[in-house]
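The complex appears here without one of its protein chains, the remainder shown in place.
Up next, chain A:
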Amino acid sequence: MENAWLIPLFPLVSFLFLLLFGKRLKEASAFVGILATLASLVYSILVLLERLESPTHKAEAVWLTIGNLELTAGFEVNQLNALMLVIVSLVSFLVHTYSKGYMHGDERFPVFYAYLGLFTFAMLGLVISPNLLQTYIFWELVGVGSFLLIGFYFYKESAKAAAKKAFIMTRIGDVGLLIGMILLFWQTGSFEYDEIFAAVEEGAISGTMITLTAILIFIGAVGKSGQFPLHTWLPDAMEGPTPVSALIHAATMVAAGVYLVASLFPLFNASETAMLTVAIIGAFTAIFAASIGLVQNDIKRVLAYSTVSQLGYMMLALGSAGYVAGVFHLMTHAFFKALLFLAAGSVIHAVHTQDIEKMGGLWKKLTFTGPLFLIGTLAISGVPLFSGFFSKDEILIAAWAHGNYGLFWLAVIAAFFTAFYMFRLFFMVFTGEARSEMKNVHESPSVMTLPMLVLAVLAVVAGYVNTPWFGAFLGDWLVEGNEALGHGHIAGPGWIMIVATAVSLLGILLAWMMYSKNSISRDWLSSRAPIAYGVVKNKYYIDEIYNQSVVFATKAISLFLRFIELFVVEGLVKLTTATVQALGKTGAKIQNGQVQTYGTIAFVGLAVLMVIYALTGGYL
């Protein structure tokens, strides 16, 4: 554990090495990247195992002296960090492996691996930072890595635009983070997490200041984690290569916002207002993004909105004092969402389109990807016994136990939506008949399917580290020795689990009835699921009713929210841009090349200053 700082360095070395020698290595570059992340993974696992037994380790050295203030840099291995290290290095390793197949034949193959290394380095650096300033530094660095990777297919105009948008949108959030961070420093005299928490506990910071800084920092998390209203960059970010979407825009970087709130949990927990803000933004984002996901036809965009929605869940958990629930869902989500993206990548790899209207009937052709995708879908839908079920259940219980009943029901509806759109996606891609001609559909090579297999196993079993039935190992361990984080397991009424199961099954059922009818797959299903088949017999009425009521209602909500997105959010963005542009235009116009004007401006400026000085009687 003393040498945990080595973990981020392996990918950094890979990045530098590939930058220098990538051109010569060509596709052998993959091995450099894979080996580096494997080293990080192995080391991370060792660190995690060691951390299970021994206490938190922290090492620091003076990094920057400002006046008589000393800022430090170093690393820390506490429970959350150790867990994150493993998640990040594992997903990164799997994505590195997968990309060897997915990116095969790409002209800029080594560059891709170099960027992946840079990103992994930054992300691992982020999770072992012991203080806010260092976190911020790596936070920005992951942003740069993400920028480079989203714009990887630079010949696509949309990819370029998306890269720039992502970078600038998240930066808007970062402004909040930076101000909040410096305010905290000003109040507590330190960037160190421990010292900030101590100051909060002692009451050295006023209540309003805690609320203010917490909300400012939360704005940073909102930007990075694609929460409403700064979420629009995330769906656009899908322009990047699919493995990148899996690594950065599903499992790791976008979760950094959640991670940040979790790391600063004692600060947030000290302010009711801040917690409520987090919870409301989280719950709203969860249902908002889920409803948009209902009508998307691009396989990656559906998954992107689902990511936004799931991140909203995590925020809801944290805002409802469910520290464990939030972190737990972060972990399970990382596995099943990475799985879904990689499987989606495998589908795209096979059919060369992302439009689900053009797919269909792939179950038989992609005999490996299909079942794996199904596992991911089951997990995210919260079907019992899969990992997502347990973590989502924890979140719902946390929301209920905290007294956020309204938000609880929002989350339940969002869960219903999730199950529905995920299975809609599944049925449209894998069942029915092919809706367009697809040639040469072939299963992906094993270098791509094996990483998916690993993730699929985790998507099933990862939930069992924290269940109401076998004990909350993860929860107890996460909060061990730190009372400020709340309880390892929050007890809730038993019916919540039943409701959660019911809505997810209902969602699946509806999706099945709507998107899996009139097709070969009906026979397939009817022979295996006679009860369901019986229901389908009456599908006519239900379909009608569904079309009349549920579909209409969901479509209306979805259209309404889409409207908000289009006109309010984007409108605000456009208004700001327009103002800035107009200012620039006027400024450029005054700059007319006439040297008289320049002199005049200087004189006018001087005169204005002097007049104000004279009018105010001297000094302001």
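Things to note:
FYI, a residue touches a chain if its C-beta (ideal position, glycine included) is under 8 Å from a C-beta of that chain, and two chains touch if they have at least 3 such contacts; residues count from 1.
Here, contacts and distances are computed from a predicted model.
When the unshown chain is looked up in UniProt, the name that turns up among "NADH-quinone oxidoreductase subunit N", "Metallophosphoesterase", "Branched-chain amino acid ABC transporter permease" or "Xanthine dehydrogenase family protein subunit M" is "NADH-quinone oxidoreductase subunit N". Residue A:Ile168 is the one among A:Leu38, A:Ile168 or A:Val441 that touches the chain missing from this view.
Of the listed residues A:Phe10, A:Tyr43, A:Phe93 or A:Phe185, the one in contact with the hidden chain in the full complex is A:Phe185.
Among A:Pro55, A:Gly403 or A:Gly599, the one in contact with the hidden chain is A:Gly599. Interface residues of chain A facing the missing partner chain: 19, 62-67, 69, 133, 136-141, 144, 147-148, 151, 154-155, 159-160, 163-164, 167-168, 171-172, 175, 178-179, 182-183, 185-186, 580-581, 583-585, 587-588, 590-591, 593, 595, 597-599, 601-606, 609-610, 612-613, 618-620.
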